[in-house]
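Before I ask anything, here is the structure I am working with.
Only a single protein chain was left out; the remaining protein chains are all shown in position.
Per-chain numbering from 1; labels A and B assigned in written order.
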Amino acid sequence: MADNLGTSPDEVQFRFRDDDPVDHGTVTVDSALEQTNANAVRIEPGDDARLLLPFLDRLALVEVNFPAFGDGRGYSAARILREAGYAGELRAVGDVLIDQLSHMRRCGFDSFAPDKRLDEDDAARAFATWENVYQRAADARVIIADKRHEA
Amino acid sequence: MKILTGNDLRSGAVTWWNGTGWSLFVDDAVDVGDEAKEILAREEAARRVNVPYVIEATIDAGGHVRPAHIKDRVRALGPTVRRDLAVPTAAKTGWDWVI
Partner (left out) sequence: MYRYDQYDQAMVDARVEEFRDQARRRLEGKLTEDQFKPLRLMNGLYLQLHAYMLRVAIPYGTLNAHQMEALADIAEKYDRGYGHFTTRQNIQYNWIKLEDAADILADLSKVEMHAIQTSGNCIRNISADHFAGAAADEVVDPRPYAELMRQWSSFHPEFTYLPRKFKIAVIGSETDRAAMRLHDIGIRIVKRDGEVGAQFFAGGGMGRTPMIAPMIRDFVPLDQLIIYAEACLRVYNRYGRRDNKYKARIKILVHELGAAEYTRQVEDEFAHMLSVGIEPPREELARIAAHFAPPAFVDGPKTLDRSDPDFALWVDRNTHRHQHDAYVSAVISLKPAGGIPGDATADQMRLMARLAKQYSFDELRVMHTQNVLLPHVRIADLHAVWSALDEAGLGSPNMDTIEDIIACPGLDYCSLANARSIPLAQRISERFAASGRTAELGELKLKISGCINACGHHHAGHIGILGVDKKGTENFQLSLGGSEAEDVSLAKITGPGFDEDGVVAAVEKVTDVYLGAREDGERFLDTYRRIGMEPFKEALYGR
């Protein structure tokens, strides 16, 4: 009973990974908990990402849906997965807009399937917005405070 | 009557639909009858106005267009506590008009 949810690889506009994308749809978090063979899951804003932690090894794709860009729960979901060591693809889908890209990237998203295709130039600029950052997040960048005190 | 108002996208100035464009003076506002929706959609899409909306208004005893709600009357003239910064029409209506 594979739910046919989710985005297909050709809906992905930006991808920062070299491995082959999963070629089938995702299942809901509830189904993933029941189906021991599911390797692609979709998280909705109200879902608790921590329910997936026992199965991270078998997951290759987690989609986090942003039905409205103003609902920021998906950012926490993404970081929680990365903090727990999830190394598979983490895809932001839905109402994903230019001005959210850099924060999403910092929270651990490494692929993006926006509902509406984004302007490539604007997106490139957005991904490159912050040369330096203040907080530690899921991207393991060296933060400003560390740079200040290195040497 | 029904009139349209909004803010200019670039300057933020309060504007009123005068039938062909957007005026800074409430007295230029025209009755749009039941065409509000089309005009608003068209004008906003053309970015000649920002967040426009339709309001009720009357023509008062002095012949001035008078929005029904106090908020829009404050918008029409400027802050009541800084009369030195008022829109020029305040001289015609006077400040009692607002309240």
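The rule is short, and it goes like this: contacts are C-beta pairs under 8 Å (C-beta built on N, C-alpha and C of every residue); 3 or more make two chains touch, one makes a residue touch a chain.
Treat the numbers as computed from the prediction; the structure is a model and nothing was measured.
> Could you tell which one of A:57, A:99 or A:120 touches the chain left off the display?
Answer from the full complex: A:99 touches the omitted chain.
> When the complex is taken as a whole, what residues of chain B touch the one chain not shown?
Contact residues on chain B toward the absent chain are 7, 9-14, 44, 47, 50-51, 68-71, 74-75, 78-82, 85, 99.
> Hey, which chain A residues sit against the chain that's not shown?
Touch with the absent chain occurs at residues 45, 48, 69-73, 75-76, 79, 83, 97-100, 102-104, 106-107, 119, 122, 125, 129-137, 143-149.
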